[in-house]
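Excluded from the complex is one protein chain; the other protein chains are retained at their positions.
This part shows chain A:
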Amino acid sequence: MIKVSHVTHRIGGATILSDVSVELAAGGVTALIGPNGAGKSTLLSLIARLIPLQSGSITVDDLTIGACPSDVLARKLAILPQSADAAPRLTVRDLVSFGRYPYHKGRGTEEDAQIVAQTLHRFGLNDLAGRQLDTLSGGQRQRAQVAMIHAQSTDYVLLDEPLNNLDIAASRSLMRMLRALGRTVVIVLHDINYASSYADQIVAMKDGRIHAVGTPADVVTEDLLADVFGTRATVHQIDGRPLVQV
């Protein structure tokens, strides 16, 4: 479980997060939604120790962010970098192998090689293993990066708006891959319908505060859209999942 307690964060004079406390359950997919500037990405970056905590505390299971060594946390929690604008000239195999770096810090063992091979196979990357990342399509590159996170074998996986620049096929396939990972996934999403369709738990944020926490059916309502996003939209129920008419 990720436990966020009384986290306040300021950048310059602006308050990005004010006294945020929330518990993100272990297992399943949790989506963070909210308008631009709500503080979703900042919260995610704080959990992933990408930016230092100013006040309050965050724990991931028994590890305390800030106190726990970065390399120990790297075996507990992974964050998928936003699809790099300039992809490094690494092969898919190189990239996935780097997912094992927190374990071996350089020289991979036989076990690491096995995990990399299994991961490549599982994500259907065997044919692309020798290709360089900058020669792949956006969807393929995203798949390779998720494969790297998989090889990292962490209990928690964080993602910040991974669907940017992906078409519908790549987006759906990524969300399914994330569900199939079997890890605790925390994901910042812009598209509420993706959150509603693939998340077990939704956290809605507004103005640096938590506005609502619950299942998609509880959270995605016409009232919430009006309150949090300031837009009036019709919400349909399809197969027990709310769907926003856009």
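Criterion: contacts are C-beta pairs under 8 Å (C-beta built on N, C-alpha and C of every residue); 3 or more make two chains touch, one makes a residue touch a chain; residues count from 1.
As a convention for this text, contacts and distances are computed from a predicted model.
Student: Out of "Protocatechuate 3,4-dioxygenase subunit beta", "Iron complex transport system permease protein", "Cytochrome b" or "Cysteine-rich domain protein", what name does the UniProt record list for the absent chain?
Tutor: Matching "Protocatechuate 3,4-dioxygenase subunit beta", "Iron complex transport system permease protein", "Cytochrome b" or "Cysteine-rich domain protein" to the record, the invisible chain is "Iron complex transport system permease protein".
Student: Of the residues A:26, A:53 or A:74, I need the one that contacts the missing chain.
Tutor: Of the candidates A:26, A:53 or A:74, A:74 is in touch with the missing chain.
Student: Which listed residue, A:57, A:91, A:153 or A:193, touches the chain dropped from view?
Tutor: Candidates A:57, A:91, A:153 or A:193; residue touching the omitted chain: A:91.
Student: Based on the whole complex, identify which of A:131, A:179 or A:241 touches the chain you can't see.
Tutor: Candidates A:131, A:179 or A:241; residue touching the omitted chain: A:131.
Student: Of the residues listed, A:49, A:143 or A:183, which one is in contact with the missing chain?
Tutor: A:49
Student: Since one chain isn't shown, list which residues of chain A touch it in the complete complex.
Tutor: 48-50, 69-75, 78-82, 84-86, 88-91, 94, 98-99, 101-102, 106, 130-132, 135, 152
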